[in-house]
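Take a look at this one; I'll ask things after.
With one protein chain withheld, the remaining protein chains of the complex are depicted in position.
First chain written, first letter: the chains are A, B and C, and each begins at residue 1.
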Amino acid sequence: MHMADALLSPAVGATMWAGSLAALGYASKKLKETIDNKTIPLMGVMGAFIFAAQMINFTIPGTGSSGHLGGGMILAIMLGPYAAFLVLASVLTVQALFFADGGLLALGCNIWNLGIYPCFLAYPLIYKPIAGKGTSTRRLSIAAIVSALIALQLGAFSVVLETLLSGKSELPLDTFLLLMQPIHLAIGLVEGFVTAGIISYVQSARPEFLESNITSRPHAAGTPVKNILIVFAIITVITGGALSWFASTHPDGLEWSIEKITRKGELAQQTQGIAAALRKVQEKTAFLPDYNFPSTSPAAGKDGKPASWPQIEPGTSVAGIVGSAIVLGLIMLIGFGIKTFKKRQS
Amino acid sequence: MSHHIVDFRNVFFRYPDSTEALRDVSFRITHGEAVGIIGGNGAGKSTLLLHLNGHLLPTSGIVTIGDLHLTGKTRQEIRKKVGIVFQNPDDQLFMPTVYDDVAFGPRNLGMEEEDVRQRVHDALNLVNSFALRDKPPHHLSCGQKSAVAIATVMAMEPDILAMDEPAANLDPKSRRLLINLLTTFSHSRIIASHDLDLILDVCSRCIVIREGTVAADGPAREILSDRKLLEENNLELPLSLQRY
Amino acid sequence: MSHHIVDFRNVFFRYPDSTEALRDVSFRITHGEAVGIIGGNGAGKSTLLLHLNGHLLPTSGIVTIGDLHLTGKTRQEIRKKVGIVFQNPDDQLFMPTVYDDVAFGPRNLGMEEEDVRQRVHDALNLVNSFALRDKPPHHLSCGQKSAVAIATVMAMEPDILAMDEPAANLDPKSRRLLINLLTTFSHSRIIASHDLDLILDVCSRCIVIREGTVAADGPAREILSDRKLLEENNLELPLSLQRY
Partner (left out) sequence: MAFDEQYYNIGYLDRLSYADTFVHRLDPRIKLITSLLFLFTVISFPKYEVAALFPFFLFPAILLTAGEIPLWFIVKKVAIVSPFAIFIGIFNPLLDTAPVAVLPALTVAAGWFSFASILLKFILTVSTALLLIATTSFPTVCHALRQLGMPSLFVSQLLFLYRYIFVLAEETMRIVRARDMRSFGRKGTDVKVFVRIMGVLFLRTVERAERIYFAMLARGFQGDMPTGKHYSIATRDMIFAGSVVVCLFVFRFYPVSEILGRFFQELFL
């Protein structure tokens, strides 16, 4: 569920980059204060571990399809939120560069979706309270599963929001949510199960490792009203996801639940609110106009409102097709030119 | 018995990054033979071994194990016959205890737990490591790990046993034990190693690999005393043949 | 010169899981000596080597390097004198290019970039690997990695050089190269290995460790030809001394 460059608008991409960069700076600063030198190589190798772990596939019980690990919660639990966030961000960066998973502009979104939620929301607000002091394996496991689930739901939800706000896709919010949340409920469950398994194994084999981390880890700041609100929002998303999953397995209830949850519910309005705000930001910051492109949508300019679809005159589009072919041909020629030039040189 | 034959016919293998690791390799190993694969670092020995049970599939050419051609479809079947001990025991031991690790293969063969226990018991005794059965592998010493890695493969009762540098971390006594184990094993054995003395002790035949091709193939005694051939391949006479 | 002396006085070491890895170890190594540490798997060789620059601190007893007692405070100082090559070069090469890796130590010593360049140059030439300087370690072959790992330590110009199983993955030719390097190094050398032939070639003195204690200590030639002593310690005569 890596967000892709091609689905992003500049405004959304830039906003998420700004958010992620700020979080990176903050986490680095926090970490510098508390880190002991030993953690530096540990973080590096743990990143490689997550990477390697993601490459191993396994069969998800009952489905026969295979899944793999995201790793956000494991890192947060093992390294603490700040170190974990840096590790995750580096893993995502390498993925963006080496696997083209996501893309460079979408990297901001991906760091946000897959890093912020597990490290700065799920870990302090869900994992820690449930796990308590971290001695009972059962509590640790439950905490791991619940927090992994929630972090992933939030991540999936963000992908939906980012895509819709970018306006490149026609998918309506409700359908999109219905596509994303249930799948990630299943993935999150597996992820949580795996996380819990690893943690309880580490606890039995090297309890001192887990303990030393738990005690040395910075505690979450006090829990003011803001945090309670966040929890509330999370719960909303979860129920949204769970209900839409419920709905999809009960076709009769489908329309009902969609109607209730998304179209008339608070969620949709909230989205519109955010969307409107973001759009304003976009209008102000966009030095490259996103709409009213003169050649392709002449009608839009006259109306003064954004074109919902292009009113292409046949003549224009013929020119477009012919021109595109010529351009491609030219570029190929240039490519071959450089190639033969290089060959001749060597 | 035809089903213990290993046959390579014009096998080429190219890693996806386009390193040509095997080039036109052909040989045939019949049942019960003990064959040493030798060559310098990077010659292609490990790559060759990974073809034996289909971890790698030839880019072109044909590998036949017993009466099966090696393909993506037959490799599950072939893996029941061929056991490979990797170079690094840490790669082979992935379960939390020695017992679970040795039992992993038999359990996946669908054996009864009773039979599994017997197999594990026998295999660990074979390498003198029964006392380690409840230990986690990562707290064993290097040599103990190697011994257990061998047990995991022996527990599958393979018809063909392949080992990649099996003695690298063993102390001389464990190495001697391994040599004994190998000389008493009655099925086919294929051993890749830089330890030419071990090859000399165990193998009757020797294949020299150089840059992915078969540079020589013949009786072990003959090849291992051919100083010129060995030196051309970044090797030396076995230490026991070097006189001070 | 007193500052190249290594002295262990009644050293005990116990791992956190209460394995007693060293028990009352005492010996003294003077400047320029080449000493082999031998013993079976799990005898305590690696544990002993890790005491040389304070990665592990004795549970009781005194380790003296040069004129410093080893403690948590002095170990930074001691590390400038003692260079250790670990068994696995992947643990030792942690920077993204060979050059950066070899330069890591000198840079941390606060040297000028000009001097750093000279050091790196010299160290890489010593192991015949200067051509590899811009490569990332993960694209090197095992043997090349080992060579570079040695260079990283040599670049610190240690007064005392310690190596743990340095030849395990080398082909015979690279192993011969390493032996030459070791015999030409003029400071103290401490080498833990199962490769008794290498010890015989390089070391003048030999310490046998058994279950954490010193079982024997004497001239290498003598110890390595004492069949009984060796066999009691899970060892054997060096292969070159075994006559077929």
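The criterion applied here is as follows: contacts are C-beta pairs under 8 Å (C-beta built on N, C-alpha and C of every residue); 3 or more make two chains touch, one makes a residue touch a chain.
Predicted model, so just to flag it, every value in this text is computed and none were measured.
For the chain missing from the display, the contacting residue among B:G61, B:P96 or B:G218 is B:P96, taking the whole complex into account.
Listed here are the subunit A residues that touch the chain not shown: 1-2, 4-10, 13, 24-25, 28-29, 31-32, 35, 37-38, 40-49, 51-53, 55-61, 69, 74, 78, 86-87, 89-91, 93-94, 96-101, 103-105, 163, 167-172, 175, 190, 193-194, 197-198, 201-202, 205-206, 209, 286, 288, 290-291, 293, 295-297, 308-314, 316-324, 326-328, 331-332, 334-336, 338-339, 342. In the full complex, subunit C touches the omitted chain through residues 50, 53, 55, 76, 79-80, 82-84, 86, 88, 90-97, 100, 103-105, 107-109, 113, 116, 134-139, 152-153, 156.
Residues of subunit B that touch the chain left out of the display are 15-18, 50, 53, 55-56, 76, 79-80, 83-84, 86, 88, 90-96, 100, 104-105, 107-110, 136-138, 152, 156.
By our rule, only the chains that are shown with their structure count from here on.
Computed from the mean C-alpha positions, the centre of subunit A lies at a distance of 45 Å from the centre of subunit B. We define each chain's centre as the mean of its Cα atoms; on that basis subunit A and subunit C are separated by 48 Å.
We define each chain's centre as the mean of its Cα atoms; on that basis subunit B and subunit C are separated by 30 Å. Contacts with at least two other chains are made by no residue of subunit B.
Every residue of subunit A that touches subunit B in the complex is listed here, in rising order: 201, 205. On the subunit C side of its complex with subunit B, the touching residues are 17, 39-42, 87, 141-143, 165, 168-174, 176, 194, 196-197, 230-231, 234-236, 238-244. Taken together, the subunit B residues at the contact with subunit A in this complex read 96, 136.
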